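Report on the structure given below.
The complex appears here minus one protein chain, its other protein chains still in place.
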Amino acid sequence: MGSQIAQAIAAGILGGGVYALMAAGLTLVFGVLDIINVAQGILVVLGAYLSYVLSVHLHIDLLLGLLITVPAMFVIGVVIYWLFIRPLRGAERTSMTLLACFAVALIIEGVLYREFGSNYVSLKASYISSSVHVLGFYLPDIYLIGFALAVVAIGALYLVLYRTTFGRTIRATMQNQTAARLIGIDVNRVAALTFGIGTAVTAIGGMVYGAISGGFTPNSGYDLISRLLAIVILAGMGSIGGALVAAVFMTTAEALVDIWQPDWSVAVFYLALVIILTIRPTGLFGRRAARAQ
Amino acid sequence: MPDRLTPLLRPGGALVVLAVIAVFPLVFTNPTATNFGVVTLIFVAVCSAWNLFSGFSGYLSLGHAVFYGTGAYFLVVAANDWHVSGSAVFLLLPLAGIVAAIIAVPLGLVALRVRRHTFVVITIAFFFIAQLSASNLGVTGGSSGAIVPVPGNWSPATYNNPFYYMALIIAAATVALCWQVRRSRFGLQLRAIRDDEDRAAGLGVRAMPVKLTALVISAFITGMAGALWVYFIGEAFPQFVFDPLFDLAVVLMAFFGGLGTIAGPVLGALILEPTQLWLNLQQSNEYESQILFGALFLVVILFLPRGVLPTGAEYASALRARLLRRRGDQPAVPAQADAQTQADAQAAGSAS
Partner (left out) sequence: MRSYSHRSRYLALGTCALLVTGLTAACGGSSGKSSGSSAPILIGTSLSLTGDFSTDGQAFERGYKLWESDVNAAGGINGRKVKLIILNDNSSPTQVDTNYTDLITVKHVNLTFGPFSSLLTAPAAVVAHRYGFAFIEGAGGSPLVFSEKLPNVFDVALPVANELDPFVNWVKSLSAGQKPATAAYPMANDPFATPQVQLAQSELQSAGVSTVYSKIFPEETPDYLPNADLVAAKKPQAVILGSTNVPTVASFMHGFQQQHFNPKVFIAAAGPDQGQAFVSAVGGAGNANGMMVPNAWYPGYPNATSQKMVQEYVSKYGGSASGVNADVAEAYSVGEVTAQAVKATGGTVGSKIIAYLHSGVTLSSVEGPVTFNSLGENLKAAAFIFQWQNGKFVQVLPLGAQGSVPIIYPKPNWGG
């Protein structure tokens, strides 16, 4: 029993890293732009498909392929923002943005169906079924890689946000758009670039997702988006590091419940989510808003 | 403009529409047409009910499928256990609504304590808890699904009609209820909460009871609609009954038509649901209709960002103002005249 629990916690922590990686882009966009990008699920799948194409048609290793998929997804993100989100204005802007993201998700899914059909495809690499032996446990290589990538990605986002001028510009825009405009910041450009960064990070998440999922189709995005949203809200608005904690909490809680009642593990997570959110509505690490949320 | 006539125009217009919808099955007797009608009217009811809560209070719920599904499963269990069949099953609909309304109380007490994005995610969480419970518990048939015996002896040519009229009654009553709520003090309190909850509380509006009442009413109607739907289809399976895409579709329709208006959700449902059903009947390629739907939606969002009704009303107001200015009758009305505020003022004026 003890070793089962320890194994579950280990699996949970590593799995949490993978989810955090998928959610990092969502957290960034949510925190900075106050946009709930419901297309995040399909963007992860898109990243997985991009890695698939590079791997199968050009025989590029999955990790090396990131050098191509990350910039590609960055461009895609900027384009999506510029064409479909930037023009939205008015009092209903937040809700309309949500709907626009959903419409974009539908289109991306349709295009993926057109290109790849609905058969399951999967990513292949030597490190997908191998593991390292640590302290009496076998830890899967791909999860370790995923966790490491999550830490790197989140660390990089922190660096950008808090140590670069551009990051300062982003944070200024986040805190007060009007003031930012007044001092000459091109708010639209900043927003587009931020959205692009969010999508670029999602490319990495997509690759890891594709590797651990055992197979995916264009339809796989729907399963992901609700979990990613839950992680982001649980973490609290704008807390990127918090996304890692929230994700680890989610996967570890489920892995522990799996020991006894796997069919309830997902429900238990959502129940825990409800309880935590009623106690702390702004999430585990969310800043208290100036006025009531 | 003389105001003696206009208060009659709206109810008058509504009655005309109602009459048209009522005779629809007698004119278009083809069962496919009435099939469209049943499904569309169910969505009209659910969208209006959703709007009554989310549109009026500003709390966006993405978990209304919980009430839909609760009503549906209640009907399945009751019809099977109490051996109810045929037209008598329709008598179970209000009971299904009541069960959903009862569920809404504890859910509301928990969820309505938080706002905005957190509220949305909590409703999503409730949705998944409900879906997973339905998959795991035996009473609902679990993941194997459950059957509702459908009336076997109704003539095929008019089979859909009883469902159609039930859906019509529910939808019409819901729209009438929305209209009444809008004109009432209760409706004003809801709108105050939507605009600024803290200020409303400061002015003496008791937020929680008001929000909860709206949720309970909305849940009651949604539960009835769910029960009617499950009887129409004849089968209940957790992933179909608690379907996340259903919630999204309802929200989409309400936004499309115009959130917070009365006719908006109705219009949204009347346009979007038949369109979706019809697109799938056209034997188009699998992905084409999906891409088309998404693209169409984007176009609407970009050009009618507040929904068809309010933006349409704004365009029309601006147009009218331009025409009147040319005639020299009246000073220019600002193009951004908020159709909503005008109606609010009217309502406030007529309600007091």
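So that you can tell them apart, the chains are marked A and B in the order they are listed, and the count of residues begins at 1 in each.
The rule is short, and it goes like this: a residue touches a chain if its C-beta (ideal position, glycine included) is under 8 Å from a C-beta of that chain, and two chains touch if they have at least 3 such contacts.
Quick caveat: nothing in here was measured; it's all calculated off a predicted structure.
Student: Taking the complete complex into account, tell me which visible chains touch the one left out.
Tutor: A, B
Student: If I consider the whole complex, including the chain that's not displayed, which of A:N188, A:T217 or A:T278 touches that chain?
Tutor: Looking across A:N188, A:T217 or A:T278, the contact with the absent chain belongs to A:T217.
Student: May I ask which residue of B:I102, B:A207, B:L277 or B:L292 touches the chain that does not appear here?
Tutor: Answer from the full complex: B:L277 touches the omitted chain.
Student: State which residues belonging to chain A touch the missing partner chain.
Tutor: Touch set of chain A with respect to the missing chain: 3-4, 7-8, 11-12, 15, 18, 113, 117-122, 124, 128-131, 138-141, 143, 209, 212-217, 219-220, 223-224, 227, 251, 254-255, 258-259, 261-263, 265-266.
Student: Mind listing the chain B residues that contact the chain we can't see here?
Tutor: 1, 3, 6-7, 9-10, 12-14, 16-17, 20-21, 24, 27-28, 30-33, 35-37, 39-40, 132, 135-136, 142-147, 150, 152, 156, 159-160, 229, 232-235, 237, 239-240, 243, 262-263, 266-267, 270-271, 274, 277-278, 280-284, 286-287, 289-290, 308-309, 312-313, 316-317, 320, 339, 342-343, 346
Basically, only the chains that are shown with their structure count from here on.
Student: When the C-alpha atoms of chain A and chain B are each averaged to a single point, how far apart are the two points in Å?
Tutor: A distance of 32 Å separates the two centres.
Student: Report the residues of chain B in contact with chain A in the complex, numbered from low to high.
Tutor: 60, 110-111, 113-118, 120-122, 124-126, 128-129, 132-133, 135-136, 197-198, 244-245, 248, 251-252, 255, 259, 285-288, 290-291, 293-295, 297-298, 301-302, 305-307
Student: Spell out the part of chain A that touches chain B in their complex, as residue ranges.
Tutor: 30, 36, 84, 87-93, 95-96, 99-100, 102-107, 109-111, 113-114, 118, 222, 226, 229-230, 233-234, 237, 263-264, 266-267, 270-271, 273-274, 277-278, 281-283, 291-293
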